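All protein chains but one are shown in place.
Letters are used for the chains, namely A, B and C, taken in the order the chains are written, and counting of residues starts over at 1 for each.
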Amino acid sequence: MRFLPHTETDVAAMLAALGVAHLDDLIAHVPAGLRARAAIRLEAGRTEAEVAAELIALAGQNRAAGECVSFLGGGYYRHYVPAAVRAITARAEFATSYTPYQPEASQGTTQAIFEFQTLITQLTGLEVANASMYDGASAAAEAVLMAHRVLPKRAVAAVSRALWPDYRATIRTYLSALGEFELVEVPIDAATGATDLGALERICGDRLLCTVTGYPNAFGVIEPLGQIAAMAHRAGALAIAVTAEPLALGLLKAPGALGADIAVGEGQSFGMPVQFGGPGVGFLAAHAAQVRQMPGRLVGQTRDSAGRRAFCLTLATREQHIRRERATSNICTNHSLCALAATAYLSLMGRCGLRELAGRNVELAHDALAMLEAAGLRRRFSGAFFNEFTIAHDDPARVLAAAAEHGVLAGWALGHDYPELGDGILIAVTELNSASDLERLCATLAGAR
Amino acid sequence: MRFLPHTETDVAAMLAALGVAHLDDLIAHVPAGLRARAAIRLEAGRTEAEVAAELIALAGQNRAAGECVSFLGGGYYRHYVPAAVRAITARAEFATSYTPYQPEASQGTTQAIFEFQTLITQLTGLEVANASMYDGASAAAEAVLMAHRVLPKRAVAAVSRALWPDYRATIRTYLSALGEFELVEVPIDAATGATDLGALERICGDRLLCTVTGYPNAFGVIEPLGQIAAMAHRAGALAIAVTAEPLALGLLKAPGALGADIAVGEGQSFGMPVQFGGPGVGFLAAHAAQVRQMPGRLVGQTRDSAGRRAFCLTLATREQHIRRERATSNICTNHSLCALAATAYLSLMGRCGLRELAGRNVELAHDALAMLEAAGLRRRFSGAFFNEFTIAHDDPARVLAAAAEHGVLAGWALGHDYPELGDGILIAVTELNSASDLERLCATLAGAR
Amino acid sequence: MTEAKKLTPAGAPKTPIASPDSAAVALIFEESAPGRRGIDLRGGAASAERAAAILGADLCRDDLEGFPEVSEPQALRHFLRLSQLNFGQAMQFYPLGSCTMKYNPVLNDEMAALPGFATLHPLTPTAMAQGALELMVRLEAALAEISGMDAVSLQPAAGAQGELAGLLMIRAWEARRGGVRRKVIIPDTAHGTNPASCALAGFEVVVAKSNRRGYLEAREIQRLLNDDTAALMVTNPNTMGIFEPEIEEIAAALHTRGALLYLDGANLNALLGVAKPGDMGADIVHINLHKTFSTPHGGGGPGAGPVAVKRHLEPFLPTPRIVRRDGAWDFNSDRPDSIGRLRSFYGNFGMLVRAYAYIIAMGGDGLAEASRLAILGAAYVRKRLAERYPSASAAPAMHECVLTHDLEQRTGVTTLDIAKRLLDFGFHPPTIYFPLVVPGALMIEPTETESRETLDRFIAAMEQIYDEAIADPATVKRAPRTLRLGRIDEVTAARRPILRWEKSG
Partner (left out) sequence: MTEAKKLTPAGAPKTPIASPDSAAVALIFEESAPGRRGIDLRGGAASAERAAAILGADLCRDDLEGFPEVSEPQALRHFLRLSQLNFGQAMQFYPLGSCTMKYNPVLNDEMAALPGFATLHPLTPTAMAQGALELMVRLEAALAEISGMDAVSLQPAAGAQGELAGLLMIRAWEARRGGVRRKVIIPDTAHGTNPASCALAGFEVVVAKSNRRGYLEAREIQRLLNDDTAALMVTNPNTMGIFEPEIEEIAAALHTRGALLYLDGANLNALLGVAKPGDMGADIVHINLHKTFSTPHGGGGPGAGPVAVKRHLEPFLPTPRIVRRDGAWDFNSDRPDSIGRLRSFYGNFGMLVRAYAYIIAMGGDGLAEASRLAILGAAYVRKRLAERYPSASAAPAMHECVLTHDLEQRTGVTTLDIAKRLLDFGFHPPTIYFPLVVPGALMIEPTETESRETLDRFIAAMEQIYDEAIADPATVKRAPRTLRLGRIDEVTAARRPILRWEKSG
């Protein structure tokens, strides 16, 4: 087998060194009953060409974005990934290394993480960011847990209903076993599509732990994060901002600048393909004063024995391998290579490019909406939006199915997740959508109305 | 522009250092008339996404092998390329380095070339091989030139008509300006498809410089290289063996073992995609005694200042940059990265794998012929063959066009290049052809007969 | 590129470059200059302006203060040079215990990048994503077969998230049975994620002591078991590299008392075709695809931590599940007993593609061979090093071995020193100081994809380091000396944390 370097001679020599005759002698101590039933009933191994053929066939059974016009978003966004990002993450030195426990042999990874942490603080307007989380949803859940470590006496997490359903579900799961929490869902303002501030006001009180708000939210609407944070702070609670389309942070005010105490999100837009939902990368940023309550790994700057700048994992006493059941999180393996992709992507985009690309997304999405409105469709919410918006339609399921038949993935029916929004179609427009894509969108949605 | 790091400040500072005001001041000494007409009338630059879109569109206008069943060969062969070969040649350290003039900074390239040279000597059964040539055809031409340096008094190059037309044409071009050569084409034995030995015997004489023989030849036939070499040697001439399908050398006797004095060929089969004809890689091997007559670069083993093994370019006094008009060749840039691909490929295939793959090719080609014969088609030549053979057909052009319509590139009409073989279809079968491919081949060729 | 020097454009440099340190890499922020760009966007500036006008100044930030501004060649060079400062399994022997740093087939990265996978949006109608779903179904089935379990969820993003899923399922199962058991027993050799996950799942941890040979005795479990025991969470082979010999008895004891057996499958690379967790009596197993199933570790992820259960726990698996509906695969979230979801969408699909490719490449027999050869390698290293580095346990090793040494007492050379010195020999060190129960532990996991020659060279290096430590301890204590940097000061990093670059420096 091509992955296994052992020749018969090698095996014989090694067995001889061990003084045993057969490979199976080495597992003779494993209970015989277990060994007897251990055979793996899978097909025989395959050649590389056969493996490739099978995977190519499976991939061919998907109708990928490249072959369709797509306006799908809803938490994962289609963006152009520069070739350099792939060339960088493909480096075996990055891809086949472990968590950088030995910093002398991991300066590539540690420095890149340090740069990632810096970029995330710049984007979020907060002081410290960690080395990465699994994804935006679990980062949001960890943020709530972190808030509780900061304010251990408080219990109520006010989660906006305009947070993505997956994120809300994940928070629910993460908190489900911890009796000290009370999850309250803050309703949506039916007109704007933002969190209902009046309702939130009513939830605010001295048991309020935190607010959890999408920025932009699950309908693409740019929440009044400053107002929400102010309300949370007035109640003595923390404001958590959650971003699934981080490109928005290239143009929108930083969550930290608006008062968010913890900013988390999903970094997939930054150089990762949508690949059926993962891996992307979660990020989490907070105030420096609360760094010891943060989950996940952190890289810090230090020196080597000769005084040269160096980077290494630090503040590990928060972590599971040191603190065990009292750790700030159970996370161990995180999404380092995805954080590297984001770091490379953001370095390429840079100060101007990111803002411009964000601008292009805003432009295109607003152009698309204007075209749809001109064709007689109605905008579902009035709130300002970034690159994703919601329109109203009599029969989303039918029209979307019909559009798909014509190779247009025109959006996501909100009714899947919001029964009360059965008429809503969520449409994400990015720089990958051309003018003709917008026309096809219009034709399929308005035409079939 | 993304490839250009110069900011306006940079340019201004550099101009200031030079004491000039404008970039164009630096080219003021170029005649004004030339500058005035120098504008390049091409479209404005494009973003990476735009470039990618355009190239993807152009690639999409080709019907590549992946989408067809293909039996095309004729000098370039379809083989499976292991992913590791791509991962290796993609390394920026290999891809973006120059010819290894500074060995201390090029041990990767020089050692890999040394390994390539060794592999080629093992395959060809000769003692020295060079670092690479452009391709098989130019290597064949260079071999004739080299033969002349070994035997400067002789003039007649006896080139088999069963050598690939492109190779014969290239030899003709390379020799066209050198009055001292006489090119004689040795006819084909109409029955076997090999070189006509009787005719060759008549050409042999004391003016004979060399024989040039395909091994296997342009019809896939395995030439009686031993006999030909013996004839050449009896005449005091050199025997040159030319291989376009080097996989054959995994199973067939080595040209050197059969008496070839120079073995050249095309290495594309070893890990390079067919990519519309290039780049592949030429190879050239010969006797150690004649190394100073060899064209091209050579890497040798040596030591560093501390006595550690090292590799560097050597015997450069043969080359153009030292010897100028008296160099053994004008070649400078060769096909180093392709030689690396071949080295990686052959390392993966290894002693057993290469032989087995060669065997698989023989098997499949013979199975295909048997199926075609069973379907009533006739083999054109009786000579033993490796993975390529010729069948006879009433109307190759028509049947091949019809097959192509059905997505089967069933072969190459020999009539293109050999008017006397207007009924011949050259069919190459490799491990990439499945059993069902063979059936489709049969169906299209026999069915449409 | 050394840290940028200040040069007046026309003059000579004020200070000479320090000693040549050609491998140093500046921070990307330090390579920036205003106006440089690594990407072009047609009409980008106008777009940004128009967008700012559309949204209004209230919503928009002025600038991305401090953000990098570099050209494409600079960005590429920066990260390629950074990569050159890393060790990786592809280049170096990397016997990091508990991490299974085996070869990651390069084909699998190409397969994950196929447009049909990479550009498939997770909200694509399932009818148009049948290939992806089919792959997931087949991978679930393969993992179930390999682990001897009945049902698998591919959702967890890593081992620790698989643990959380498993523990929440235990809770849910308890709840449905009306019980509220609060305790999970964990051996003292356990990986840190186990107790941390327990805490997150609301359980109290009860520590079981392994015996002197490094494994759990059934009577220790019997001693700790009571009606408040929800489960035992155990790694097998455990982090001593030892197959838990009484695991079946322990499982029976647990089940008798209404408790469950959670098997941490991080060490599954020892068990392929050797013993199935399901047969041991495990109710739950999580599997690290980034260990046994060869997906690259990426400098710390992304991985994937599927969780497998026996039939009785199937209703509790995370949502969504893949189901057959009208002759096609579809997602189903309508599962009232489910613990819910742990993340967005369906899992780290890109990793699932790689693991599936690996499994079909190996085949059932190949996997069984892999475990045997992994065990052979560990036993061989352990045996060959026994004189200088005795094994922490007398029990037979499985795919990894935990060694210790007397150097600290004899010469002051610590396990950390040995680890750093190994770097000079071109080897990544083993896991050190873990498991916590072994003083100065060196936990060595060679894996099956390393040749005997490599193991021999590693053994020779370990021997030489031992001898050096006796003869010339300073050399070992000053290691590494052949890498770009010397020993890195981790203490200062933690004492005065600098966690991001700031403009002032």
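Remarks
Here, contacts are C-beta pairs under 8 Å (C-beta built on N, C-alpha and C of every residue); 3 or more make two chains touch, one makes a residue touch a chain.
For clarity, every value in this text was computed on a predicted model and none was experimentally measured.
The shown chains contacted by the absent chain are A, B, C, with contact judged over the whole complex.
Note on the undisplayed chain: of the listed residues C:Ile28, C:Leu76, C:Leu216 or C:Ala392, the one touching it is C:Leu76. The chain not shown here is touched by just one of C:Asp228, C:Asp406, C:Glu453 or C:Asp472, and that residue is C:Glu453. Counting the whole complex, the residues of subunit A in touch with the unshown chain are 1-5, 7-10, 13-14, 16-17, 45-48, 50, 82-84, 86-87, 92. Looking at subunit C, the residues touching the absent chain are 1-2, 4-5, 7, 10, 12-13, 16-17, 20-23, 31, 33, 71-74, 76-77, 80-81, 84, 90-91, 103, 105-106, 384, 387, 423-427, 449-451, 453-454, 456-457, 459-461, 463-464, 467, 482.
Operating definition for what follows: only the chains that are shown with their structure count from here on.
Separating the centre of subunit A from that of subunit C, both taken as means of CA atoms, is a distance of 19 Å.
Centroid to centroid, with C-alpha atoms defining each point, subunit A and subunit B lie 48 Å apart.
Each chain gets a centre from the mean of its Cα atoms; for subunit B and subunit C, those two points are 45 Å apart. Of all residues in subunit B, those touching 2 or more other chains are 2, 48, 82-83, 87, 92, listed in ascending order. With touch defined as above, residues shared between interfaces to two or more other chains in subunit C number as follows: 34-39, 41, 70, 72, 76, 80, 105, 107, 109-110.
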